[in-house]
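Only a single protein chain was left out; the remaining protein chains are all shown in position.
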């Protein structure tokens, strides 16, 4: 998907900047920057905007062999309006887009190639029936093959109702080892209105190994069968919170792939979240491995070397 | 519709500028700048892009009382890519847009308010069945009420086939007093492959009073029952040809409204075409009445006053 | 008036952005965005800068029928220099401008058309003798016709002395129902050095119904014969305080026109002030009616829909 | 003076760039870049725009010791609108500016310091009575002291009538050794309607040694008592003709100061004119001495070194 | 290498844009866009500029497995100054850069992986002794393994003298099947002052199969043992000639890899040259395979689809 960002109110016009956007691509880039081998699977339009998407993915070292070009449908778009210094508004143009036409056939071959981790979000199943089917298929196949399935709820009110999301995502969570949600998304994987302990307990009972609750500026909590751990966010100057959740997820999965223990996975997760909010763009500020300690310790401030 | 313009190849990214776009709005602005009272009728999205469209129309003094906001559908978009210095490519994102949902109900009330001239293009009927019905309804009503109906063929290959266009536009032309087309569009109002004299003769026989053939840098021809007149284009430095045809039409209709004779209408038409091509943007360079002579005579060059 | 804004120290150059500026136009736009019917009366130059001013007013839906073009005089200008992150400096180029030549004749006809509210500021009377006469004439006529006259002191040290301002504004306040001032401007409507209670009491005695004291980041106080009410400002990230007072006034007048009671008028006033400071530009960030709650409640942060 | 340049029609807004402007400063910069010692005498505002002017002059190595700051008056401005690709329009805001208040007192001391050449234009005397007096005073003093006085007619229709210009400039030309004019300005130094030979003959009779007639893209002619020489312009891609005449003058005066013979002075003059038109800005593209041959011979095109 | 481009004279400052640059990377990108599998071998700095270079190469699908990061040396830079509309000047900052430290060890492994074509330029051997040795080693190895070696003379006067270039490049040409040169570079592969036929004959005698002489706007000539063929350039609006030669080479090599006959290889070569000059940037405008016909036939002008 391509995001078009304004620097002020859209209604009065002004230049827009083009960015690759998408929760799954954000996570893939976050992991690739840390040196993990990643690939993104999806559909992009067979036009210049699709080329733009592919150029950005390749630039970041994300594998694109599993990407299908769709000659019939336009690119999905998202207008990201900086309405005020504190309020950013998003408007999707995704109905009928190439990405929304994702089909089980698109994901079968890439899945067959195997992966240690499959990361899914609750956005793709909201796009269309076929995309929902493809997501479920992917989760089932990956789980069956022994891969770790990670699911970020990522509820988007503009795409579907909470009830529809719950109906689709609850079964999907059954395939997941790792579930990520913000506090107000947890009951989309449980009974309506379920509180955090109840919802988490239900997920752990259904086989989820780790439930991560994103708390924004307050950090995050991680639940496992061994209990719960909480970590504060890294204090930084936040200039753009879009993409912070995806960065958090990428950090966590990186720790998982590196075999870190839980608290260190969380530490990396909040570190990546900090990078995301302290730079403009959804993923542009994410760190390479040698930059991981840049926002902590005495490295802050201007480095003159 | 909102056009998003790049200054280079889209695939490598870069800033986009936002512009109001649309053949009919271009014509309306061209007329309004010359002091004619105009209004635009159509649907725009009920979001910030729709606000942007309305702000631009109001800024140019085009009446917007007949514009309907559509809360369900997004704004129509058009990416205008400056692929090379000589090649501009356009990609529409109009399927399912607010504009494409134009309905007969939307146009009935504004039409009832009356107008001396109703200008239509062959783009709107290509957008949807309901838009086509609305266009035909408008043409019929206006013609019945004694208004001058003007029709610019404006064939868009990306929206429909030549056969489909012919099927829709040929009957529409029956309501028109003024028909505007480029040379290769004329047979969309006649038998496939009909040459210019044949196609023109057919139109004049069917009641069209004036057929204008746009020849780009070569100027234009105007056919009436009295014969044909041709006028060369005004020699200027062309930097952006998008919108030139609409400017030409606005100039012609302005002359019509002012009661000029044919050659003077043509003169104003090619003058406006010249303004359009010698400035960036579809309509931004169009002249006010006091600027009409700016590109002719000895006024060219820098005016130091 | 046209404001030319730098993003850094003017002496080192750099691009300037053009904006419509003016205390009265800011208020008119604030009201128009909230759906009230407004018109602005004044003089603008008969050149491209004047066209720019008119385009912006029309774009915002502010009536311009009462605007007179002045073929002799240039547009008024204001350089707005971002000297440091915290210090903005303004330099006026208004002497001899079209706006400064405002004459009683210019306002007579628009006034005759009638209005529920006439809003005046203490800037216009500072521009020239004829502008001062026109302002007084307008206040007297409006008051006589039963309209609510609103007066914002808006003292500009660059235009006149405090003594001259006091001499001109004190009688003007006699026509006003609503007076708006910052705390240090109050004694311009009273004896030199009068404290707030004294100055307010004097105004209420002279027939003013409501005295609004703007306190910037501390909110505002409203005095009536029933006593005083104070409301804190909405906590937002302030990026540009220019225009905040005018936004406050627009909010208050909107509440007045909607028949809200005093505290709700104040609430709307501080809400608009918040919008003004949290966006760049004097008025660009002001809300439409459906956006009024955007900065309050749980709507802050990124809205993903 | 500060020029504010748009890149398109002013009425639709957009960013403006700030430039030092002024016929005399253009000439001074042209000479300074070629290594001649120059100084500019005039008044600038005692604010940030005045600082900007001084920074630019100093940056270019033009002496500013004779510049007087005026604490009362604002900077002179000039809006330079790129109306179309071929038409640039200029609007002055100079009435009441610091520059227009030039007084004989301002020029007396700098003149006393002595100079080989004094260059004057027909713009300054158009600004005010005191500026006209100061110009005449300077011409008389310089001529009396044996300096070469150079006068460029530079007629600006926006500042005064042809009759007024003729009345002021004709006597001024009596002090000049070098007179520069475009073909249609020559009769401002002669009887109204005088043709080129007549006007030139009159000037030579009155003591002018060289009359330079600027022909734009056609080059220039130089008349002396020995006859006339003509030189074609250097063929380049012209992107901005503003300042070309001043560049021409600077080139000629540089040749004069270097003791070149007439044809070589003309050659340098047209070379500088070529630099001026082939770069954006009034003077930014002017050459240093080592760049003089850049546009001629085989040096054109990309130099990869 | 990173090029930093100004849009005007560097001495007066202004923003610079960053671009990947380099004759070999230009050719690699040209081929990759046409769908050929390519890889670039070289050294880049182990810092953010090096990351920038790698991101761009990956974005364009050029293999980077053979790229070595150099932790000691900075990135090579090149300032590309748009001095006038017609004159672009280049200043290299390559001494001591990572790229200049290219060593035989760097190229051995990538070469061992094999390739159908090895493309070399006369720039790399000019950078340092070790780079020259590495180039020679690569040419010898590739030729020995049966690969087609292509050599573009690309003489850079700023890097070495013609004599030094001749001494290094003449033996290198001995390994080449394809030699590319501009007309004035040919004698760098022959006796000083040798004319075109003599130089070409010598090369063909020494085993070169094809000698391509680039003629800029006049097209190109191709010499083989069968004689000579010449093809005119494609007429386009040239806005930036930098990179045109590399584009030409990429086009030729693409035709070679596709097994086209000579005239069709030339046709593709001049087509790519046309794309290069009609867009800003060294390679940004190069075509994908589906765009190859964009500049020819009736596709020119705005495509509205």
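We just call them A, B, C, D and E in the order they show up, numbering each chain from 1.
The criterion applied here is as follows: a residue touches a chain if its C-beta (ideal position, glycine included) is under 8 Å from a C-beta of that chain, and two chains touch if they have at least 3 such contacts.
Please read these numbers as outputs of a predicted model, since none were measured by experiment.
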{"item": "Interface partners of the hidden chain - shown chains only, full complex considered", "value": "A, C, D, E"}
{"item": "Of E:48, E:65 or E:105, the one touching the omitted chain in the full complex", "value": "E:48"}
{"item": "Which residue of E:96, E:114 or E:235 touches the chain not shown here", "value": "E:96"}
{"item": "Hidden partner chain, residues of chain E it touches", "value": "4, 9-18, 47-49, 51-52, 55-56, 74, 77, 79, 81, 89, 91-93, 95-96"}
{"item": "For chain A, residues in touch with the removed chain", "value": "236-239, 275, 278-281, 284-285, 291, 294-295, 299-305"}
{"item": "Residues of chain C (touch criterion as defined above) contacting the omitted chain", "value": "8-9, 12, 83-92, 156-158, 241-242"}
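Going forward, only the chains that are shown with their structure count from here on.
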{"item": "Approximate Å spacing (C-alpha centroids) for the pair chain C, chain D", "value": "44"}
{"item": "Contacts with 2+ other chains: residues of chain A", "value": "9, 12, 51, 55-56, 89, 91-92"}
